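Let me begin by presenting the structure, written as structure tokens, before commenting on it.
Missing here is one protein chain; the remaining ones are kept as they sit in the complex.
Chains: A, B and C, in written order; residue numbering restarts at 1 for each.
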Amino acid sequence: MKKLINDPADVVSQALLGMAAAHPELRVDHENKIVYRGDAPVSGKVGLISGGGSGHEPLHAGFVGPGMLDAACAGEIFTSPVPDQMVEATKRVDGGAGVLHIVKNYTGDVMNFEMAAEMAAAETGVEVASVVTNDDVAVQDSLYTAGRRGVGVTVLLEKIAGAAAEQGRSLTEVADVARRVNEGGRSMGMALTSCTVPAAGQPTFELPETEIEIGIGIHGEPGRRRVPHVPARQVAEYLLEPILADTDFSGGDGVIAFVNGMGGTPLLELYLMFHEVAGILEKAGVRVARSLVGPYITSLDMAGCSVTLLKADEDLLRLWDAPVRTPALRWGV
Amino acid sequence: MKKLINDPADVVSQALLGMAAAHPELRVDHENKIVYRGDAPVSGKVGLISGGGSGHEPLHAGFVGPGMLDAACAGEIFTSPVPDQMVEATKRVDGGAGVLHIVKNYTGDVMNFEMAAEMAAAETGVEVASVVTNDDVAVQDSLYTAGRRGVGVTVLLEKIAGAAAEQGRSLTEVADVARRVNEGGRSMGMALTSCTVPAAGQPTFELPETEIEIGIGIHGEPGRRRVPHVPARQVAEYLLEPILADTDFSGGDGVIAFVNGMGGTPLLELYLMFHEVAGILEKAGVRVARSLVGPYITSLDMAGCSVTLLKADEDLLRLWDAPVRTPALRWGV
Amino acid sequence: MTGAGADTVDLDALGGWIREFARLVGEHRDELTRLDSAIGDADHGINMDRGMTAAIAALDAAAPASAAALFKKVGMTLVSKTGGASGPLYGTLFLRVGATAGEVDELDGPGFAKALRAGLDGVVARGKPEAGDKTMFDALAPAVDALDAGLDEGASLGAALRAASAAADAGRDATIPMQARKGRASYLGERSVGHQDPGATSVALLVAAAATALGGPGQR
Partner (left out) sequence: MTGAGADTVDLDALGGWIREFARLVGEHRDELTRLDSAIGDADHGINMDRGMTAAIAALDAAAPASAAALFKKVGMTLVSKTGGASGPLYGTLFLRVGATAGEVDELDGPGFAKALRAGLDGVVARGKPEAGDKTMFDALAPAVDALDAGLDEGASLGAALRAASAAADAGRDATIPMQARKGRASYLGERSVGHQDPGATSVALLVAAAATALGGPGQR
């Protein structure tokens, strides 16, 4: 394993030191591994916190700033953060209008955020609402599993709910917007290579030169099936087919289409994939209202990509277009 | 070789189709492989064009937009674009105030841009100035080589010269700013892995699991030496030592410090590297006035990074902070 | 290593259980992570080791004065330091064990068994596992049942714990053919079959540690 790190045990804390140095507009609580927007708490605004295992950068800390998150809690690599972090963040971003916890649907994340909400209720008077993202159509039979995973839609949700909070909407309203985004969003991912967790020191799975893995999550969890390595056009079909089979995205105000890189994929390939995705959507009668292309929810050094579609309506598009100023997403400001 | 592509021969053209679909605010001339800002030519403004081999995304097309480039010419992977493209771009971005060609110092790029300038002079009345970036301190003995390579400083230069042009400065003034940036900037890069050129189908060089390559360029050119794989702290020293030995960056208005990813390196590691770089700079009495961390001038799927320091002064910092709105760099707007 | 009477365990012995568990987790760290890389995200050994190392450090910093304090400290530390699924699950387990054990400085067999069952109930409350879901529950539930059964049949705590440990091992092995329905492994569907559950494996270490530390001297 070759990585630009010192000690596998210190990767997250040292990266946070780098984030603090590179982004003076943010505040970092190194002890609790929390990144805050510099002006938190914003009085009268619903506070948004998210968090999860590290290794998905820029998610979540790269999305802290006006128009998106108020705070992000960083866990160890691929390991949910702990309730103490979320409780601390909840206290510090509460501007009197309550706090929304944005949680990706993984057993560990859900349980830790649940405990945090219980503890916050007991220790503080802050009103907390939670929304769990679960957009990954690779997980079928969700009755017999931990349910669909939260993946790409998390990025879109943090942006859109962040804009709703910035507008001064109430906690209930912001949580509603967030749930609407989650319900209208579906994703599917694939890997050309495994990632390597620093502490493990070797690839999480082995994938021969001739095969790719379809339906992977963002933690190096193996996918649902291996298929021969095929051209990008076919990969786009593998990813979109189950998404379009799951939900009708045609008509209406179109979709926000998001082609995401897994960390080790060049932008050149992501744009090429976006071209293929756009072509399939056009044939399927799905209008692309907005788009996002880049590595936004990654899996360390994994080569691969995911596609997320989010059903748009006028409100969501207005919130999507609203100003955002974070290290990784920035427009309109 | 596993990549998200269809045919190695079509990578660049299909990625440009994706760019066009993802960025309706840009215009793409697919025949000539040129990306323009949507409102080019901007009357009375100096036009900025750059270009080079593809495979370095987001450089250059990702930097087209208000406050940065007016057009970018995309060559084949790692192959300079041809004069016809540059001539065409020059004509189309000329707003009457002349056009600046931003060229990275590689034999092919320099010769093709030279021919383009000759052809533009012959075919059109457009006033053309050129600036060549050559910031890579890995190239020593530049008397006995093709000279230092143009690497990371190109990104900073395109941003700063773009701001100067946006302010309405004249071609001579914009070219002066650009040369000042190039003279004040130095870079050094390293690789954990080789990149793989799609048409070649296999890694350009072999690097064992235990070794890293110091002083690489951005085209999979092997570096100046191989050393055992060392922790990030030591890597930062390997990169900064020759930069600081080359030029005195202490005092004054500090530096713009840029830690760049080579395409296959997770953001987490880049932030960790930035922490190490900031630590060394502090010890060396170099003040970090501004910073940039991310994959901005890449080498396909190579894992590795480069560090660029640019001597700042008040004018350059003001230009750096000025609004920019491009796919890959965006702030202040 | 047991307390005053053969069937009573004092605070030292209970602390010894935690320390022996931490030692076993450290020893099996890579194995637990390897199991997790087959059907999860390759961190179970790392998580448990981080959590237990912190728990031992917390115990070293100040010796708890009661069983309640001891297990609360372990539980809180695991919640605060472990992360992932195992943090809340093992954390809740020990918090419930402590709450049920109470402000005492020793436990008899039935008292320990009652506390451990409370821990199991905590795991169920937190993670909603059912038998056959291929989780830590599938090793812990049989172990708690075996402990109760042994004591009911009049066995010594040591003998009952050794039976519990054997039951945990069997429960752990029984996870191999199961298809996971909870946790990350469930995403694999049928591909989870044929792999041993990491959490069930660490639970087997937990119960083995109890047999070693609380099962009486020289009786392993």
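Criterion: a contact is a pair of C-beta atoms (placed from the backbone, for glycine too) under 8 Å apart; a residue touches a chain by one contact, two chains touch by 3 or more.
Keep in mind that what you see is a predicted model, and the values were worked out from it rather than measured.
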Note: the excluded chain touches shown chains B
Touching residue (missing chain; options B:Gly18, B:Pro41, B:Gly62 or B:Gly75):
B:Gly75
Quick one: which of B:Gly47, B:Gly217 or B:Gly304 touches the chain that's been left out?
B:Gly217
So one chain is hidden, and I want to know which residue out of B:Thr90, B:Asn112, B:Asn260 or B:Ser291 touches that hidden chain in the complete assembly.
B:Asn112
Where chain B meets the left-out chain, the residues are 53, 75-84, 106-108, 111-112, 114-115, 138-141, 144-146, 149, 197, 199-200, 204-205, 217, 219-222, 224
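To be clear about the criterion, only the chains that are shown with their structure count from here on.
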Moving only between chains that touch, what is the shortest number of steps from chain B to chain C?
2
What chain is most central when centres are computed from CA atoms?
A
Two chains sharing the most C-beta contacts
A-B
As a quick test, compute the distance in whole Å between the mean CA positions of chain B and chain C.
55
Quick check: how many Å separate the C-alpha centres of chain A and chain C?
33
